[in-house]
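I have placed the structure first, in the form of structure tokens, so that the comments after it can refer back to it.
Every protein chain of the complex appears in place save one, which is left out.
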């Protein structure tokens, strides 16, 4: 905007101080009592010489600065506030943290607007840190890389390790001492990659070393992040998303020994192994060697035992086989001898049986010969006898037959004998000695003879009359 | 009666006589003769038969006796 | 009786005679003769049987004796 | 008896004779002869069996003796 | 006996003979012959067996001796 | 015996032979041959076993010695 210089006098003009003093009066009037305010420290602006601190406060929305104010913590306040803050949050006041603070809103002509912080509520910051940590975990899980480093797999022997630590760190020293003084003579190869291990700068410092290690990844079995011996303040960096992501995605297993007693940080969570103290890490590595050596030892012992057993067993099998061979070879011949002699016995027996059977067959003939001729002759005798009987029988019959026939003839003759006729009263009349027959015609007075049974009658013939 | 007559001849004659008598073709006188002859023949035959029976019987008896002896 | 007659012939003749007597195909006159012949035949057969029996018996006795000796 | 007859032939003949006697298919006249023949055959068979037995026995005895000597 | 006969063949023939004698498929006439043959076969088998025994025995003895030397 | 035979093959063949002899699945005729073969196999196995034992023993002894030196 251009201002016409000629117009300047016509207007009421205040000096800067007039204005600032007016504003200061107004602030003093309206902002007399302190307020509780939420903001983020964008820059701490601590001046060690004076001991005062002038933090730049911002409020961001969607990554853009919505509001920005300078603030002041006087030395005396700072000491009290810092002590209380660190006690609760385990973090120093530093850039990037969200705080809830009590402050007077001051406006001075010399410095303009500033917030005079008199108190900070550490519980708010703690809550915010927890929220930020959960956010980091949520993001990593969402990306599916939370378990990534655990899945890389730990080699059997952690022999060559890249160590991210500070050279002067007690933790680093503890680790080296424990590793090198192991009583088993194990040999480890360590390489320090120095880095800041706490505070805001640690995130980038550690990441830088991790990237460096990645370039020579073939040289190492694992990466150790070691911290220890110092205070436990300033570990919020290990909840930082960028660092946690780098660790989770690291192609070598990461082992942490950050050394604190509070809650596990996200880096520890995503690391392949978390061992809290560096000494623990060293013991873990030695234990790995130990168990490897144990395996070798056990295998070696077993090898000795099993080889001996195998040889013994094979020898036993072999000797058994040889014994079996010798026995079977001998018993084979013996059995064959027995078989042969048995055949001899069988022949003797079967010949005996055969001859016996023949004898039996022969004796059957003998028996038949003893019995049958007698039977035959007996039958003949019986037949002969029956002929004799028949002869007697037929003779009688024959004689009787003839006798009967003779009797019949005799009877007939007897019946026809004239004597028998006379007996019935008939008579025979004769003339001149001849019996008269049909045609007899003598002269009357002829003497005729009549024969009866007992006597002969002489009579004179009278006449002849027809019947 | 001739001694040489056989039983068979005797029987034959006898049968002839019987047949003649039965036919009544002979007279009473002849009849008597014939009957007489027949009676003779019958007697002969009977004696012959008896003799034969006796003889045969004796033979058979012997046979049986022998058989008994043998057995 | 001829010596050459066999038992079988004798039996056959005997049977003929018996059958002749049975059938009365011989007369009374021959009966004695026939029976006599039959008796002869019977005697012959009997003796033949006895002889055979004796012979066979002796053969078998020998056989048995030998068998006993052998065994 | 011919020397060339075998045991089997002897047995066969024996069987024929025994069967003839059993079936009475031979007469009294031949009986003696047949029985005599049968007796001869039986004797032959018996002696043959005895001989065989003896021979086999001797062969086997030899075999045993050898076996003992060998062992 | 042919020299080319094997032990197995000999045993087989022996077994055939035994079985023939057992089943009475051998007559008395051949019995002696068969037994004689069997005796020959047995002798043959015995000698073969004895030879084998000796050979096997010697091999086994060698084996034992060697075993002792090795151990 | 072929040089290329392994111990396992030798043992297997040996077992087969022993089992054949045990089960009498070979005849007397083959016995000598089989026994001879078995004896060869046994010698082979024995020497192989002894050699292996010696070799393995020496390897393990070396290993022990080294272990002692290292500790």
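Some points to look at:
We just call them A, B, C, D, E and F in the order they show up, numbering each chain from 1.
Criterion: a contact is a pair of C-beta atoms (placed from the backbone, for glycine too) under 8 Å apart; a residue touches a chain by one contact, two chains touch by 3 or more.
Just so it is clear, the structure is predicted and the values come from calculations on it, not from any experiment.
When the omitted chain is restored, the residue from A:187, A:364, A:389 or A:456 that touches it is A:187.
The chain that is not drawn here is touched, among residues A:292, A:393 or A:440, by A:292. The chain not shown here is touched by just one of A:96, A:127, A:155 or A:352, and that residue is A:155. Seen from chain A, the chain kept out of the figure touches residues 155-157, 159-160, 184-187, 189, 191, 193-194, 212, 216, 219, 289, 292-293, 295-296, 299-300, 302-303, 306-307, 310-311, 313-314. Chain F residues in contact with the hidden partner, per the touch definition given at the top, are 6-8, 48-49, 52, 55-56, 59-60, 62-63, 66-67, 70.
FYI, only the chains that are shown with their structure count from here on.
In terms of the stated touch criterion, the partners common to chain A and chain D are C, E, listed by label. Among the remaining chains, those touching chain C and also chain E are A, D.
One simple way to say how far apart two chains are is to compare their mean CA positions; for chain D and chain F this gives 66 Å.
Chain geometry summary: the mean Cα position of chain B and that of chain C are 34 Å apart.
Multi-chain contact residues of chain A (touching two or more other chains) are listed as 322, 329, 333, 336, 344, 347, 351, 355, 358, 366, 369, 373, 377, 380, 388, 391, 395, 399, 402. Residue positions 7, 28, 31, 35, 42, 46, 49, 52, 56, 60, 63, 67 of chain C each touch two or more of the other chains.
If you check each pair of chains against the touch rule, the ones that pass are A-B, A-C, A-D, A-E, A-F, B-C, C-D, D-E, E-F.
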